[in-house]
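Submitted below is the structure of interest, expressed as structure tokens.
What you see is the complex with one protein chain gone and the rest in place.
Labels for the chains are A and B, by order of writing; each one numbers its residues from 1.
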Amino acid sequence: MWVYTARRLGLAIVIISVAMAMLFFMIYLVPGDPASIALGPRATPEMKEALRAKMGLDKPVVVQFFNFFVNVLRGDLGVDVWSNRSVSIIVVESLPYTLVLTAVGLGWAILLGVPMGCYSAIRRNTWLDKISGVLSVSAIAVPSFIVALYCLLLFAVEWKVLPAIGAGEQGDYWDQFTHLILPSFAIGLGWVGYLARLVRASMLEIMGENFIRTARAFGLAERTIVYRYALKLAILPTVALMGVGVGNLLSGAVFAEIVFARPGIGKLVYDAVITRNYPVVMGAVLVTTALFVLCTLLADLLAAWLDPRARAAL
Amino acid sequence: MPAQLSDTLTTPAAALRREGFLGQAQRFSRDPLGMLGLILVTLIILAAIFADILAPYGPAAIDVKARLAAPTFEHPLGTDQLGRDVLSRVLYGGRIALEVALVCISVSLGLGLVLGMLAGYGPRWLDNALILIFDAVRSFPVIMFALAVVTLVGPSLETIELIIIVTSIPGYARIVRTQTLSLKNNEFILAERSLGAGIWRVLSVHIMPNVIGPLLILASMDVPVVVTIEAGLSFLGLGVRPPTPSWGSILNDGYAFIRNTPWLVIAGGVPLILTTLGFTFLGEALRDIFDPKLRKG
Partner (left out) sequence: MDSVLSLRNLTVDFDTPRGMVHALRDVSMDVPRGKVVGIVGESGCGKSTLIGAAMGLLANNAVVRGGRALFEGTDVLTMSATDLRAIRGRRIAMVFQDPMTSLNPVLSIAQLMTDIQYRDRATSAEQKRARAIDMLRQVGIPDPEQRIDHYPFQFSGGMRQRIAIAMALLMNPSLLIADEPTTALDVTLEAQIIALLRELHGKFHTSILFVSHNLGLIAELCDEVVVMYAGEVVEQGPVRALFHDARHPYTRALLECDPARIAQSTRQLPTIPGEVPNLIHLPAGCVFRPRCSKAFDPCGRNAPNPRPVAEGHATRCYLLGDG
């Protein structure tokens, strides 16, 4: 188990490093340099020179890359071009909002998707199964920002039952909760469909296994068979995919935060893109990428740990 | 290369074809969702091709008297904040969406094919290096990566295409690589190589036809993804530049005026939903018929 964990962790670190290198060298593929890009066409050469020195762009590329790497390891993601604040602090400030949003979105997916898939598998080929199948595919296909926009239009603008903008009053948990409902549903809906399909497929496979027949032959209640004997196994491939899910939800969160004007990483990056604040964009992209890779790793390890066969083999 | 030998050796692709096109067409026609997908896709493609005939106005033509108007007989989907006819913009926007999809998917399919075969057939170190790069690219949340690129390069249609191509190559390449690896040591390939066939011949004559089927199915299922990214970036105002119509920019206008009129958001969103659903239904039906193996994983 430890060897496997260490190896997977090592691989994750390598992948993050390569991704970091790509982000870093992307700047050099672009004509012009970040300083002039950030300052726009009306900047004077002096302004550019000052900013270049501030961003460390006057040093050789290799040195820059090395410095960048070391700084990131020290938790220093550079400084905001406009406000001079530390990017790490800015990112860490907005990260919790996005994490809560993503977690609640994943919550929707699990809360609705798993029972839906389970039900579909047990009531295979009934009307409800077919309807749930079509709904699942549709939920997967429809872009989350469309869901967000339509949720906003219906619930916040037309019917005015839920708040449209922001994350709610600080300290007022109920207010914060009502502000979470629409955006989290919008980003989680696709994964409701995805989980439903996944759980249905693996439940169908498992309900045909010999050990289910054995359980029936021992007179176990159907409830026990479905939840304890089948679902416990059917959930394993789902757990392993949760990591990928977090990545998708993070992408969705960018749109949800913009549509619902919520603070968070997505809003932060968007505002930074508009003001061409590359250090902030890069820092936020790095943090979310690392988060994504780590979530994938964690999900893999969790799935392995939950399965006694894999646990013993590692 | 002795001809009689290549006749007797049956490739798996040939075996797959044996069921016959008619049988597959028949199975397809019995899948209602697949048929619905086919109809939607056909309609959307036709609407995009004949946009200039179907559209009642030019995409940038302004009707000053009617701004943010609800649907009327003159403007079936209403007008936007500048008084442009939304139906016309939707039709021309479909053109942009499908154009982006066509360009991006064919380019990334081609590059993915080459890189995947290189990884699968080439030396071990190349395989490892390519896989590492693919994994690194896939480790970015797509929108985050897109935003980073847009900051550097600036928003434009070409930027969108570049982003989509870079992020979709790994998906295709991985499939091709796996297929190539499993075919590489197949008997018919070994027989061919023992007869002195060169690497390009093996790749183009034997491996290509075997990987192209699953790839095309994957490509058709990728259309919704590509269309979504284009519309998403344009919605953020980071995609196609303003006068160009795009479903995403219609949605952007709609979002800005959502408290004045719901019609812009509806008009920009519905075609996008229909396109994603249509291509998904079609792609799933094709996959179930031609390559049930793809279903898992």
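The criterion applied here is as follows: contacts are C-beta pairs under 8 Å (C-beta built on N, C-alpha and C of every residue); 3 or more make two chains touch, one makes a residue touch a chain.
Just so it is clear, the structure is predicted and the values come from calculations on it, not from any experiment.
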item: Partners of the unshown chain among those that are drawn; value: A
item: Sole residue of A:Leu189, A:Leu233 or A:Cys295 that reaches the chain not shown, by the stated touch rule; value: A:Leu233
item: Identified contact with the non-displayed chain, of A:Arg7, A:Arg85, A:Arg123 or A:Arg213; value: A:Arg213
item: Option touching the unshown chain, where A:Pro45, A:Pro60, A:Gly171 or A:Pro308 are the choices; value: A:Pro308
item: Touching residues (missing chain, whole complex) on chain A; value: 209-211, 213-221, 224, 228-229, 232-233, 236, 307-309, 312
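Criterion: only the chains that are shown with their structure count from here on.
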item: For the chain A and chain B complex, residues of the former touching the latter; value: 14-16, 18-19, 22-23, 26-27, 30, 34, 37, 134, 137-138, 140-143, 145-146, 149-150, 152-153, 157-158, 201, 247-248, 250-251, 254-255, 258-259, 266, 269-270, 272-273, 276-278, 281-282, 284-285, 288-289, 292-293, 296
item: Parts of chain B lying in touch with chain A, wherever the complex brings them together; value: 33, 132-133, 135-137, 139-145, 147-154, 224, 228, 231-232, 235-236, 238, 251, 254-255, 258-259, 262, 265-266, 269, 272-273, 276-277, 279-281, 284, 295-296
